[in-house]
Each structure stands twice: as structure tokens, then as C-alpha cells.
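With one protein chain held back, the other chains of the complex are shown just where they sit.
Chains here go by letter, A, B, C and D, matching the order in which they are written, and residues are numbered from 1 within each.
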Amino acid sequence: MTNSAQTIDPALYAAVTDAVRAEARKVLESGAVAAVVGWQAGRRAGTAMPTIVTDPAKAADLIFSPACVNNLALYLTKAKKEVRGKGKIAIVAKGCDLKALVGLMGENQLKREELHIIGVVCAGVQGAAADRSLPLSEATIAGKCRECTVHTPENTDVTVGTLTELPHFTPTESAELARLEAMTPAERWSFWKEHFSRCIRCYACRQVCPFCYCEQCLCDRNRPQAVETTPRPAGNMAWHIVRAMHLAGRCAGCAECERACPMDIPLNLLNRKMARELKELYGHEAGFKPKEKGPLAEYREDDDQSFIK
Amino acid sequence: MPKTITEQNLRLLIDTLVKEGTRVVGPRAAGTMTLYEPLATGEELHLGELPRRSAKEAFFPLCETILTYEKDKEGVKVSDIDPARFPETVLIGARPCDVAAAPVLDAVFSWDFKDEFFLERRRKTTIIGLACTKADDACFCTAVGLSPSDTKGSDLFLTPLKDGGYRCDVVTEKGEALLSAHAGLFADGTGEPLPLAEPTLGKLDLEKIRNWLDSHFEDPLWEEIAQRCAGCGACAFLCPACHCFDIVDEGGEQKGARRKSWDACGFGKFTGHASGHNPRDVQPQRYRNRIMHKFKYYHDKFGQRLCTGCGRCIRACPVGIDIAAVLEEINNK
Amino acid sequence: MSRIGVFVCHCGENISRTVDVEKVAAEAARIPGVAYATDYKYMCSDPGQGLLKKAVAEHKLDGIVVAACSPRMHEKTFRNAAKSAGLNPFLCEMANIREHCSWVHEDREEATEKASAIVEMMVARVKKDRKLVPITVPVTKRALVIGGGIAGIQAALDIADAGHRVVLVEREPSIGGHMAQLSETFPTLDCSQCIMTPKMVDVANHPNITLHTYSEIEAVEGYIGNFQITVRKKARSVIEEKCTGCGVCSAKCPQKKIPNTFDKNLGFRPAIYVPFPQAVPNTPVIDREHCTRFINGKCGVCQKVCGPGAIDYEQEDRLIVEPVGAIVVATGFELYSISEKPKGSPIKGYGEFGHGTIPDVIDGLTFERLASASGPTGGKIIRPSDGKEPKQVVFVQCVGSRAREKGISYCSKICCMYTAKHTMLYKHKVHDGQAYVFFMDARTPGKSYDEFWRRAIEEEEAVYIRGMVSRLYQKGDKVVVMGSDVHVGVQVEIEADLVVLATAVQPRAGADTLAQKLGISYDSYHFYSEAHAKLKPVECATAGIYLAGACQGPKDIPDTVSQASAAAAKVMTLFARDELEREPIVAKVNERNCVACLYCKKVCPYGAVEEKEIRDRQGNLIRVVAYVNPGVCGGCGTCQASCPSKSVELDGYTDEQIMAMIETL
Amino acid sequence: MTPAKNLLTYSYYPGCSLHASAKEYDESTRGLFKALKIGLQEVPDWLCCGATPAHNVDELLSLSLCAKNLALADGVEGDLAVACAACFSRLKVTQHHLADNDAKRTQVEYAIDGKVNLAKPVKHLLEILAKDFGLDNLAAAVHKPLSGLKVACYYGCLLTRPPDVPQLDCVEAPTIMERVIAAAGAETVDWSHRMECCGANFTLSRPGVVLKLSGDILQSAKRAGAHCLMVACPLCHGNLDIRQKEIEEATGERFDMPVFYMTQLLALAVGVSPSKLGFDSMIVNPLPLLREKGLV
Partner (left out) sequence: MHAHKENHDFEPKIIAFVCTWCTYAGADLAGTSRMQYPANTRVVKFPCTGRIDPVFILRAFQKGADGVLVSGCHPGDCHYMAGNFHARRRFAAFRALLDFIGVDLQRLQFSWVSAAEGGKWVEVATELTERVRALGPMREFKELEAEEQWSGVIDTPELQEAYNNIP
């Protein structure tokens, strides 16, 4: 059932765009920051891509639209040395992106004072297979946005945009999670086996992840080889298990891995599962405050050990 | 004489080939997408959309074993893979943008070193191309000198007809042989073809682009475009023309295999030296190499370009890098 | 190709009974990289070890697997043998085919097969072993002792007597601690000050001891053998070097009505004072909070009367940096106060005892001052409210202690004994007085302790009532004690003249802050944690730091002195060598790959991980990486398992070694 | 700042005593709250809380009685105001007990055939006055300060105990009553027996015990110089007021110590007519004292 009331008004994004441009121009002109990381329109209609603006005149290129899917926190990690070298940086961040920034601060990768965060109020972004010519609706909105709790980012330097009442969206991801959990282990195994067999090890999932900032990925090592690098089913399975484990307790849920995957592997299900597990076990939720320690770097003497004989 | 084949007979052709022991690879529904995969029956042929991965896999596998080894007290026993065991393959329903890459790749694999792994598979593959009637905003084959009905690389070429079925043109002798072996499934005639796809990007002056590249190894453009590049291999792995590969030994001290698998110039470690030095240290340098290789170096050496305008890299790029836009920008300089 | 030697031990018949050792050796010989394999009846015997050494030379072995008993048994033996054969000892591994195989399986075929598999696994490991060299850390042979109570004094004297320099830091103006406040000590009733003050003088006169009183630890850096400590010497307003300790200043000070904290506020002292007559050093200090000069500038008597001109009103705190190699923490205890509910404390307080508002309800230490011959009353037992001699005194044990509902669940250990002592001291001074004791249990383990307690009851006529006190309230000039006698099953009400509460022993306020500076751990009550409850009772988990006395848990004097001497012995052991040598099983950071997410630092139980800045030759910061201090690393490897990029690696247990073992499955 | 009309509204559980022997507690509570413009709506169809015998006899019954009352109170707006210390204690204990005992909770919910609301805040009047309404507001509402009246505030056993349950004030040395009545201008005395038991449980079975316990309380208050006692519990009131004569006979000491409910004194201070405060139903006649202090 779709009608006009159940779409998100594009005007919301237009207003944010104007405000982002003004703020970007302001901080660049004043010299408060050396660069602004934001989004600009792509060649194709209804697409956008990350951009790094250093010239105040180029601030007008910045946009915010449902196509601004990228988590720009990526550009502030050590993986992107070129960007970090520019100086103090302003970043345009959706609520979900902000959680990654917070996580990176907790992991000693970013300092709050080195950032100027331009928070954008976000009603959602488009899903992978969405018809880009349509406004956001049940049919086109991304899975993660259906269950978003951070439409308005907090603890930013400035937050632009006003949230209007949003349509209710069916949560697809938690439904899928529940479906998988209801399966037998054997069924789950074949589910993942099918997906992982398609993996081509392009590492888009790793490269877009704000938390995969390691200089040397464990999985690229060969002495010893922890994970086979060739895209055979065995190595693929190991890679995705190791990836999910390494993100457990750190992943802030931006779902970029899943979006970036050219093979449509539902990677965020793994991340969500781990996040939920850690929340249930240790009350931890990633991305809300820069914690000194993550759930797997701390412990309580009375932690659950019902699984240990 | 022109031939036609009905939809039903096309599928019957697949069934027949499979029964004969031929590996038939064609577009097949795979989860949320279409992929070139071995077909078990003609029913599985799924021609509705461009497969997510290119057809190069049919002769340039994602990963293949090139030798296996086992060690005992006497020494290491190495077993080579005999290319003679590669299966006879018919690649069916492949788009012109995929098929056109095959002869381009032949050049590099048969240049100073003859790569028998590639060449033997190519020899054993018969390609039935399929004209394209649908394009999206990422398609740009016409801009790089190809067309939705280009038969380059095909052995047989199918053109969808208005009233269903396909016209089948013979392009090579290999194609002729396949057709005559199954002549009963084809009929004489031409039929009225469906209108061809019309990619929107205008024609590019590839020679101008090459010249610009020649003189702009250092240019701010590279950083401007590629500072956003995340350094994954999605573009290269989906590209019909990218052909870099890596060779690794996997397994333990006792036994294991040497394997060859796709590699991508976007990876940070792609040019990593054992010393730790990396001549392409940052992403813009890597992206520059990608463009240079496709539109200059390869052309300089082999007179061909490593891009068929399939648009896969544009669709798949997680950070929205659009090679067509890059070419357009250079073209307009 | 490696050249591994495999030596399969029969262990008499212990192994060979169930394992076909010849077959195991033969199979081992077939493993690629094994250059020599043999079996022998007793590998650990001299001839066995000789065989091994000979084989190393003859076959140019570069790794050894001894398939025998548990490495816990003989790893040292064989590594030493390997060492004497010229091989790095860490290239020798043991395959445990006895405890883990021949002794637990009876089927010969199965056991043999398993033994071969174990050998294969260890051969794989040895191939990935690296030569390791024991780590040496230079040792500064100078100790810091924090706290000048009996524990600190004892530790300092022991270390100093052994010929090492000691820096003793005390927060108060004088050393002596609680023991200087006590009247007589159980179970011998000898005078506390009589046995304490000579030790204090020894400290003052010891050429190896540098004493900093009225000082606190400001900062601690470094690690075992190499600490840098900063001491804050608080402004005393008296120049120590000039002061002769004549005492004229105190005598002439016009401000004389300041409650004397040393005497538990029972008496008064002037603004310039030494806490007690036998103080060490005998140098006064000006209590700036109460001194008229500091309040309104309208005095200066002490400066005028001071002959040597030792008074310095302008004196400021000084920071002194001392390099030391070991630290003894002896910060002692304080008594739980019922006077108010401590803020933020889990302790709920004693509202039913009037929250300290009843003047004739005092704690044990106050009673000590009352009973002390050098105390404010000259040893006469009188009550604080009206100075009358109390004829009925009620002692209440376990106030705060063993009271989960009040937030403290532990036993304070010393109260049973000192309460028994109090009843005696009381009876000795007030012959017609009656002492009552409310107690839960009498805990008197210790030499002559139970006898002492029995004496309090049987000879000194203390009435022990087993039960708790529910309420204390003032009724006229009496304090009514409402309690229960659980033996008889009745409620008891006593109208007492004085009530003495044996309040809980707690760590000193600020114990947590000091622990954080030292990097040592503490429990929920802020008692310092020893490294192992049984086997390392004086060591902290942080290497080079040792514990003495009640800062680690409630203790009486003999236990405190024993622990202090033990801590001193540990320090001397450390100082016995010029360099500290330790097993090289420590973590190392691959600085090239480390991205400084510092997960290693977060999980390290030893605080061995630091941030290290990598700079270019111009001094520009290039990047920050983690650094594991090999002197501090305990070798657990938790860092490596937590490191996402495996940029930190535990020597002796590298991923390569482990993976190679798994490969053999 | 005077709260606007209906700023505070409570559901109200009077309990059996307040409908019988402690009618004046009920009347003065309503009078006081009306004067302070605090809404009070009685829980319809409430049951006995079971105090004090039920929990000694049948735990399930005692929990179920209170659970049922909590369920009934759920239907009435506002936190649940309770006057009687015993009712307050039972309701709090029930919530506390069921909160971490799912099995028991299931049993109880089966027994009352409904859900029990463990989240509904149960508040004693003291809490409402001291915390919700505020002592400053209370002081501002006083027309007739109780100047010169020396009051011994008597808590009894139940207001603050058991530890962790009522969370009203410090368990063993509370001051909430003193603070509340001081806001009305009275003087309070420091005395020893504020928290001692009056013997309520034995009031019928072993009156001798009551005479001793309540006698100690009266003596202590007298010793401290109090003119009167102030209580928050109908059972304590019963022992201290009704049995005062008997105690005097037993001890031979004359007390003449009126025993007020806290709300009586407060209502008097905020200007409620003395005729509506049930002073005539008290055994120890308070009027001479009140007259002497110029309060009536």
C-alpha cells in the first residue's frame, strides 16, 4: 500500500542542502577547517558521491539527497591518509555516520576537537535497487533507514534540517534476522554458504567500512595465513566470519558493507546479530558515546558464562 | 543465409549441448541478481538483464588451481593442472560489451608469454552473443566505439525479434560449426529485429583522450577524482576487460595448491614490494593507472582499449566513481 | 629445510608400556624437516641428555622435540641441555606423550597413533620457533617505601640494613603511624611506644634512609627496576635543616586550642606543633588552617622566638624526583567512622548509633589514646563528655565489619583481640568498673591469642554477651545500649557510662588515587590486591611493586611486620642483581602495521602497553603506535588475541607457531 | 511558589484503620490536601492490605491483597498516596518482593486474576509533602505556625524499614517527619525512641509487652521535653494514645501527652478548622495544649 502520504518530502533534503552549503562556505572561508567532506551530485540523475571540498567557492557543489548513502567517516580514518593530511576537517554526517565517528574516537583514531561535524537531519536514503527517480517510500528506502533511531544527529558542531513526521516503514532487516534465527543451523549454513560462494573478494565491504582502518588486514597476511586470500568458498567463509568478529562491538551499523557489496551479500545481518548479542550480554551499544573500552575490551567478573562448562 | 531460432529452440539447444557433455554458460538467476553460470537446462537461461559479473569468467576464472604439491620424505611432488582437461564450453546469451572484451584479452595473454590456461579455455569456448535492447544510464558502449549489436568476439550472434525468437548470424567458423551441428533447431529467415538499446552518453574522442593522458601523468584531476576511491576491487572484478591476476600458494608445508585469482589495481597492496616500498602509494596514483592502462598503455601496446562501456564499474562503485564521467571530462578538456 | 631432532623417551616403561616408542621415532623420522629421530629409555637422565647434545652436534640440529613427559616436568631440563649443546633453548619443545598419552590410554595402537600426532604437531611448532633471548632490565638499587607506619618502617629498615638506599615517604608530619597511637599491645601488653619509638629513631639515623615526612606521592612513572617518582613535600613552614627541635615555638604559640588529631581530638595542640613528643623528625609544622599568621597575618610569635631562624612563612610545596627500582606500598588503614555517612560510599552508616552524636560513644583508637600513658589524660580512663571515670563500659565489636547490610562484608581481624585488651586495660585502671562486650564471634587465631582472650573473661571479669547492638541512645548522663543476648535469647539493655565501638578497619582515604598513580589494582573496598592470594601475597601484579601491612587487608602488628619484612626481602632479591632477567615470553609490537587503536592497551592486565610516538629526524610526529614494555609485560597474550591486525605478537606463542600446529590436524 | 490547582494529583489508599479507629487521620489528610490544592482520589473498592497478621500467616494471601490493591489503583490517576505506615509498608514490600521473584508474581497474578503494577509509585504522605510538594511550598502555605509547640516525631518501625524497601529516608536516623513539621513552625525535640517498636503486634495478645514498649516511648519523649507526640501510623497511635492511661497506671508516671497524626497538626497550621480534625476523638485531650499554645 503506497500513497503520497507515505513518501518522504524531497523538500526536507533541499533545505538541508542549502544549510550544508552555507555552513561549508562559512567554515572554509573563515579558515576554521581545511576541507569539508560531503556529497556532490553524480553524473547520472539521482546519484551522489563523496567529495572533499577545499575551495569555498565549491561549497555550492555540496548536496544532501536520498542518494547520499555513503558513510563519510571513512574519509577520516587512517585508511585515507590523503584526506587526513589536509588539516582540521569538517564532515557532513547523518546520524548513522556519526555513530561511526564516535566509535573512531573511542578507538583513538579521531579527536573530537580535530573535527567540525555538520550534522544533517536525515529521513532516510535510498536502497540499493531503488528506482532513483522516485521519492523515498516503502519501495525505495534503504533497509537500515527503516529502523533508524538517529534521524537527528547529536553532539555535532552544528545540525541542519528539521525532521518532519515520517511514514512508518516495515522493518525488513529485523524480520530477516528473525527469519534466520528461526532456522536450523544447517539451514543457516546453506543460506550463508550460498551467499558467500558468490563473494569475489573485491573487499568493497572492508574498504568502505570506517572501522577497517588497519594498515595491514589480518586477511592479507600470509605468514601465517589466517584466511585464504583466493575467492574460493572456504576462504570466503573464513573471511566473512573473521570480518564479522573483528567488527563485533565496534560496528556502528551504517550497513555500508552490505550496500557496497556487488554480490548483494546481506552482510549487515551479521553485524546486527553481533550488535544485538553484545547488547543482550553486556548492555553495550556502539556509537553513542566514545567509550574508553568496547564490550570486548572490558569485562565484568559476573559476566554470563552459562555456555562454559 | 540468415537463420532464426525460436525461444523454445534456443533452450532446447542448451539442453542438447548439456546432454552432449558441453558446459553451457549463460545468464542465470542467482539470488537477487543474474550471473553467468553453468546452465543445467535451457530453462535456466535468464536473459532479462545484464549479468552482474562479466562473461570473462568463462575463460578467465575467478580462481583456478595451476598446480598442487605434496611433500614427503623424498621431496616435493608437484602435479600440474593439464589444460587439456578444461571443459568444452558454449557461452550463450552474452552481451556485446562482454563478448567484445574476449579478443581484447587474447592480445595480452598471447603476447610474449602464451598463457595456456587462458588460451586453452578460449579455444574451447564458443560464444553466442546477444544484441542488446535495453540500456540504463550507466551503459556507454556507443561512447567507446562499440554498439548494442556489435558482433566482435562472437561466434554466433543473436538478435531478438519483435515477434519473439532471434535472428542468428554466423560470425566465425566455430559458430558455423556449432550451428550446423544443430541445424535442425534453426530456421531460415531474418525477421524484424527489436529496436536496439540506446545508451545516452555521446561518442567520445578516444584518441583525444589518449593524447591527453599521454601528457597528463601528473594532473590535479587524479586526486580530485580518486581521493574518494575506497580502494576496493569491485570495478576491476566486474569489468569484462580487467585481467590482472595474483598467484598464491595456499595450504601448509605438507600439501597445498598454487592458485591464480583475480587481482585489482585499486588494492593498496597491488603494487606492494617485498621491501615494503609501494610505488603507487596513494589511491589517486592507483586510479590514474587504471585509466591509463585502459585508455593509453594497452592501446599503445596492442592497439585496443580495455573498456567496452558495459557500465558495471559505474553501477558497482561504492563511492560513485563514474568512469564515463571521467572520460567525458577529459574529452571536454 | 629445517633440521629437527626428535627424541622419544620410554620413561622406563611409563611411556613404552602403551606407546610403541620405536614406531613413534620411525614415523617422526619420516616427517619432512626431521633430520634425526631416536628413542631412549630415560631422556632426562645424564646419558639421555648426553645423547641429545651429541645429536645436536653430529646432525647439526636446529630444533629439538623431546617426546616425553609434560613440559611442566622437564622443559627446563631439556632446554638447558639444548643450551649447553649450543642451541637456543627456545628451539627445544616437548611433546607430552606421557601425561597426555601413555598414562591416559590403554590401547597401544591408539596411544601410538596419538603420540605420533603429538610429535608431528610439536615438530611443526619447532619449525616456527624463533631464537629468544632472556630480557634484561637494568635495576636502580634504590627503594621507595610509601607510608611510615610500622609496616613502612620495618620494610625501610630491612632494605636499608641490606645496604640499599631507601626513600621513605610519609603523609603526616611524623612517622609512626597508628602504632604510635596505641597504648599497649596484645597479647603481651607491652607498651606500644616503647617498642615503636626506637625503630623510628633508627629510621631517622639510618644513613641509607632518606625520609620525607609531610609528603605525598605526586606521580609515578616507569616500571620495575626503573621507576621515577615525584614526591610532593608539603610546605611545613619550618626549615628542617635549621630547626633544632627545641620546642620553644610550640610553647610560645598563642593559639593553643586546636583539637589534637593525634589524640583523636581528646586534647589540644598549638598551631605550630609536633604531633607527639617522640615524633620523628622532631621538627614542627605549622597548621596553616588554624595559624593566626596565616588567617589574618596578625602573629609571628614563633618566628620571633625561634633561635635558629627556622620559621619560614613563605615556604612552598616542593616537588622532588627520585629514581627508584622498587616500591613498597605500606599506606595502612583508618577506622571506619560512624559519625556520618560517607558520601558516595557503599557504606550505609549507623543511624541507630546516633551517627556519632553521642559524646560518650567512642571508637577503639580513641580508647587507646585514653588508656595511653602519654595520652591526653595521662592514661586515666575518663569519659569525653564530663571527664568522669566510667564505671560501666560497653564494648561493641563488628561495627561496620561483617555487616553486609552496611556495605562491608569482611572481618576486620584485629578487633576481637584489641577489644579483649581494652577490657583488661580498663579493668587494670578502674578496678571497680565493669566491662561488657557485645560480640558475634571471638576470632582469636594466633600465638597466645586465645589464652589472652580467655584471660580477659576469666581473670579480668569482662562480661561477653553474644549478640548485636540495635540502638544506642543518650538517657540522662548514661548511654543506653539496647542489644540482644542470643545465648539466652533475651533482649539486653545496659545503661553504660562509656561505649567503645570496634569500628571496621578500612584502607586510608585516597588509597584508590594512589593505586591509580602506581598502576596497581585494588578491591571494591580499596584494599590493594596482591598478585596471588596464596603464592604471591606481597607482590602486586605490577612488577616491582610490593605490599606491606593493612593497606592490603586488615592485619595485626605481627602480621604487618612479617609482611613488611617479606616485601623487603622481595626488594632485596630484586636488588641482588644488576640487571633483571626474565623469560622472553613477552609481546612485541610490529610498529609498521600498528594503527594505535590501542585495544592491546585496553585489555592488558599489566598496564604494560604505552603509546609511542614515531618521529622523523626533525622531530615531527609521524604516527603513534603501541609499545609493550618488556619489563612490565606478563606474557599472557591477551593483547595479541585482541589486536585486529595482529600487529602485536607474543614471543613463544606466535600465530605462526599456533597455526602450524593446527595445520597438522 | 504556590502550585497551580491540580498540579499534583494522587490516587489514595486510606486503608481500614482510616475508615475506623483512625478516622481523624483520614479527615485531616483530606482536609490538609484540600487546603494545599493537592488532588486526592480514593481508589475504588480497595481491600484490606492484610497488615499486620496476613504476612505472618499466609504469604501468598498477604502479597495478593496488596497486589490487588495495586491493580485497582492502576485505574486511578496519579501516584498512590498512603497515610497508614503499615499499609505503606505492605504495599512497598509487595512491590519489592514481586519485582525479583517471577514465580511468585505469576502465582499472585493468578490469584488476583490480573496484572500487578509494580511500577506504580507508592508514596507515603510524608514523601508527598516533603519531596513532591516541597517544604518551601508547605511553609508558604502555613497560616497559623505551630510556634512554641514541642513535638516528638515518632516514626515507629515501619516507615523506613526494612532497609532498601521504603526508601523514604535514612533507615535508622530519618529526619523527614522533623523537617515536615518544622516547616509548619513547630519545634522538634531530639529524643531516643523515635524508631522503637510500640508493640502493635502484641496489642491484643500480650498487652504487657505493649505497656512496656509504648511506655518507654512516652517516657523518652517526656524526658526530651516534648509537649506531644506526632505519628504517622494508626497502630502506633492506638498504643500511645488509647493505652496512655493504662501505661500511666502501670508506671505511675503521668504523661498527659497528646498523640497527633501528622496531618492533624499540619492541617491545623494551614488553617483547616479544628472542628474538622477529629481532636475530640482523641483519648488524651489535646485541646488544653493547643489552647495553651494559642492554636485553637
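In this section, a residue touches a chain if its C-beta (ideal position, glycine included) is under 8 Å from a C-beta of that chain, and two chains touch if they have at least 3 such contacts.
Values in this document were obtained by computation on a predicted structure and should not be read as measured data.
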Visible chains that the absent chain touches, using the contact criterion stated earlier: A, B, C
Omitted-chain contact residue, chosen from C:Gly325, C:Gly433 or C:Gly635: C:Gly635
Contact residue for the chain not shown (choose from C:Ser70, C:Asn88, C:Gln315 or C:Thr444): C:Ser70
Touch with the omitted chain, as defined above, among A:Ala34, A:Ala60 or A:Ala244: A:Ala244
Residues of chain A in contact with the chain not shown: 180-181, 183, 185-193, 197, 218, 226-227, 231-234, 237-238, 241-242, 244-245, 248-249, 270, 273-274, 277-278, 281-282, 295-301, 303-305, 307-309
Chain not shown, touching residues in chain B: 37-38, 57-58, 60-65, 68, 79, 81-82, 85-87
Residue ranges of chain C at the interface with the undisplayed chain: 70-72, 96, 98-101, 103-107, 109-111, 113-114, 117-118, 121, 521, 531, 541, 585, 603, 605-606, 634-638, 640-642, 650, 652-653, 655, 658-659, 661-663, 665
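Convention: only the chains that are shown with their structure count from here on.
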Selected interface, B-C versus A-B, where C-beta contact pairs are more numerous: A-B
Mean-CA-position distance for chain D and chain A (Å): 58
Mean-CA-position distance for chain B and chain A (Å): 31
CA centroid of chain B to CA centroid of chain C, Å: 70
Chain A residues counted as touching two or more neighbouring chains: 225
Numbers and ranges of chain B residues touching at least 2 other chains: none
Residues of chain C that touch chain A when the two form their complex: 592-599, 602-603, 624, 642, 644-647, 655-656, 659-660
Footprint of chain B on chain C - complex, ascending: 29-33, 124, 127, 592, 660, 663-664
Parts of chain B lying in touch with chain A, wherever the complex brings them together: 30-33, 35, 52-53, 62-63, 137-138, 223, 227-228, 230-234, 236-238, 246, 248, 250, 259, 261-262, 264, 267, 269, 282-284, 314, 316, 318-322, 324-325, 328
